[in-house]
Structure formats: structure tokens, C-alpha cells
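Mind having a look at this structure? Questions to follow.
As you look at this complex, bear in mind that one protein chain is not there, while each of the others sits in place.
== subunit A ==
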Amino acid sequence: MITADLFWQSLTKEGFYFFSGVPCSILKSALSNIPSDIKYVPAVREDSALGIASGSWLTGRKSTILIQNSGLGNIINALTSFNLIYKIPVLLIITWRGEPGKPDAPEHTIMGELTLPILETLKIPYKIIDDNFNTQVEWAKTEMEAKKIPIALILKEGVIK
């Protein structure tokens, strides 16, 4: 488990200060404790969040979106016809509702099973967030700089205190 404070500190330590997203209950404690030096733009859709974060990246800021995996469906076209062809890296923090083996609401079952396969199909590297979030963010930043594509970190229920 990591605290909301550590969640944000690990991101700002690597230079991520600009965020956009659509809320998920898994991110509740993080979203209610956003540090004052962070800019968070509430988006109406996940692909809009990705567009906003991509615009921010073009100005030289490392940028992140915070979305639920149900919204992964909403960003596929933005990834395939924008970020992956223009080579615009954005950090994707995607929560994992409907994780196989864990009981969850029926609407999350299919996307829960497909979350990792979709990222693999899109050839987007990812890691599942654990206690070493610090080094995982560092890994994501290095990958983004090297490959110039979005990198995903998957957040399971209960990882942020």
C-alpha cells in the first residue's frame, strides 16, 4: 500500500506536475488530496483528457492522465490515430476495475479481463503499481523519453490507502 501523499510525491519527483482525467473510486483518496503545486484539469471524457495532456506535453511539460479502465475504451482512437503516430508520450495511470478473480460490478467484468490484452495489442508498455511506485514512475519516465509513446501504470483497488 502507498499513501496518497507518496503517490503524488513519486510523480512530482520525476517532473509530472500536469494532470487531466476522469475520476474513478480507486483514485478517490488521491483525487481528494491533490497538492497545490499540481495542475489537474477535469475532463469530460478520457480521450479529451489525453488530448489536453498531449497539448501540455507539446509545451514541454511531462503530463499524465488518470482514468478508469472503462475509459481505456474511449482513448483507443486517440492513441492509434494521434499519440502513437505523432510520437507524443503521456503517462497513463489506469485503474483496474473488474480485475479477474475479484468480485466487482457486472459492467466491469469484460473490460477487467481485457485491460492488459488491449494495452498489449496496442504495444503500450505497462507495469502494475505496487509498493515500488517510485521506481515504477521512474521507469515510465525513462520509457517515455526513449520511445516517445504513452506508457501505462495500472492501479488496482486498495493500493492507495
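Note that contacts are C-beta pairs under 8 Å (C-beta built on N, C-alpha and C of every residue); 3 or more make two chains touch, one makes a residue touch a chain; residues count from 1.
In this text, contacts and distances are computed from a predicted model.
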Suppose you had to identify the omitted chain by its UniProt name; would it be "Cytochrome c oxidase subunit I", "Sugar ABC transporter permease", "NADH-quinone oxidoreductase subunit J" or "Sulfopyruvate decarboxylase subunit beta"? "Sulfopyruvate decarboxylase subunit beta"
Answer key for A:Lys13, A:Lys39 or A:Lys102 versus the chain not shown reads A:Lys39
Thinking of the whole complex, not just what is shown, which of A:Ile34, A:Ile85 or A:Ala146 touches the missing chain? A:Ile85
Of A:Leu58, A:Ile110 or A:Ala146, the residue that touches the missing chain is A:Leu58
With the missing chain put back, which residues of subunit A would touch it? List them for me. 18, 20, 39, 41-45, 47-61, 63, 77-78, 80-82, 85-88
